[in-house]
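Dropping the structure in here first, questions after.
So, chain A:
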Amino acid sequence: MAAVVSKSTDGGWAGFSHAVSNPQAVGALKLTIVASFVVVAINAVTGTLVAWVLVRDEFPGKGIVNSLIDLPFALPTIVAGLTLLALYGPRGPVGADLAFTRASVVLALLFVTLPFVVRTVQPVLLELDRDMEQAAESLGATRFTVFRRIILPSLRPAIFAGSALGFARAVGEFGSLVLLTGNIPFKTQAASVFIFSQVESDNAAGAAAVSVVLLAISLVVLLVIGWLSTRSG
Partner candidate 1 sequence: MAKYALRVTALSYLGLLIALPVGYVFYKAFEHGFATAREAVTTPVAQHAFWLTVEMVAIAVPLNTIFGVVCALVLVRQSFRGKALLNAAIDLPFAVSPVVIGLALILVYGRKGWFGDWLLDHGIQVIFSVPGMVLATIFVSLPFVVREVMPVLREIGTEQEQAAQTLGASSLQTFFRVTLPAIRWGVAYGVVLTTARALGEFGAVSIVSGKLAGQTETLTLHVENRFQAFDLTGAYAAAVVLGLMAIATLLAINLLKPKEGVR
Partner candidate 2 sequence: MSINVQAVTKDFGDFTALDNVSLDVRDGSLTALLGPSGGGKSTLLRVIAGLEEPDAGRVLISGEDATAEPARKRGVGFVFQHYAAFKHMTVRDNVAFGLKIRKRSRDEIRAKVDELLDLVHLEGFAKRYPAQLSGGQRQRMALARALAVEPRVLLLDEPFGALDATVRKELRAWLRRLHDEVNVTTIFVTHDQEEAMEVAEQIVVLNHGKIEQVGAPRDLYEMPTNEFVMSFVGPVNRLGDGLVRPHDLVLSRDAGLGGIEAMVSRVVHLGFEVRVELTLSDSSPLSAQITREEADELELHAGDIVYVRSERPRVFSPHQS
C-alpha cells in the first residue's frame, strides 16, 4: 500500500513540471519549507532548554510539566489548531491576532513539534556523566563554557535526531494549520493545505505532483541532517 504513494505521479512528466511550477504551488512549498526550518531551529534551542530544566532542575509539579510535553503528541491536531486560535486569534483574550498570518504557521508547527527534540535530548542528558563537567569546572571553566564545550557536543546527535523527526512532522503537518492559518494562497497556505485544496478541486495530478516534491524535499533534508549528525557525532 505504501508503494502507491510513489506511483502517484499521474499525468506524465510535462504535467508534473507544470503543476509544480505553478506559482501558487511554489509559494506553498516555500512557506512550508521555510516555516519548518524556522521551527526546527527554534525547537533545537527551546527543546534543549526544556529538556535541561526537566533533567537538571527540581521544582514542585515537575512531573506534571514532564507529562505536558507529550500533549502535542496525544492531542488531535485539529484541536491543537483550535486551541491556538482561541487564545491567539481574533477575539482572544491576549489581544494578539495571529490568525491568518505567517506567524500562525510557525506557531502551529511549534506546538506539534515540541516533544521531538525534548524527548530525544532528555535521555541523553540523564545518562550524561557529570564527572566530565566537574573536571572542567575544577580546571576553571565557567558554567557556560562547560555547557558549550562539553555538554553540547554530547547532545548534538540527539538534537539532530529530534530535529529531523520534527522537520518531517512539520513539513507534513495539516490539521493544526487548517483553522489557524486561513489558507490564503501565497501568504499562509502551507504545502499540505495546498495539496488538500487541489484534491478537493479534483486536480489529483497536480496534488500528486506537489506531494512528490514535498516528499523529495523532506527526504533530502532528512538525509542531510543524518549526514550532519554522523559527522559531528
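Criterion applied: all candidates are chains of the complex that A comes from, given by their letters.
Just so we're on the same page, contacts are C-beta pairs under 8 Å (C-beta built on N, C-alpha and C of every residue); 3 or more make two chains touch, one makes a residue touch a chain; residues count from 1.
Computed from a predicted model, the values in this text were never measured in an experiment.
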Touching candidate for chain A, same complex, options 1 or 2: 1
Of all residues in chain A, those that touch candidate 1 in their complex: 1-5, 7-8, 10, 46, 49-50, 52-54, 57, 59, 65-80, 82-84, 86-88, 92-93, 107, 110-111, 114, 143, 165, 168-169, 171-175, 178-179, 191-193, 195-196, 199, 204, 207-208, 211, 214-215, 218-219, 222
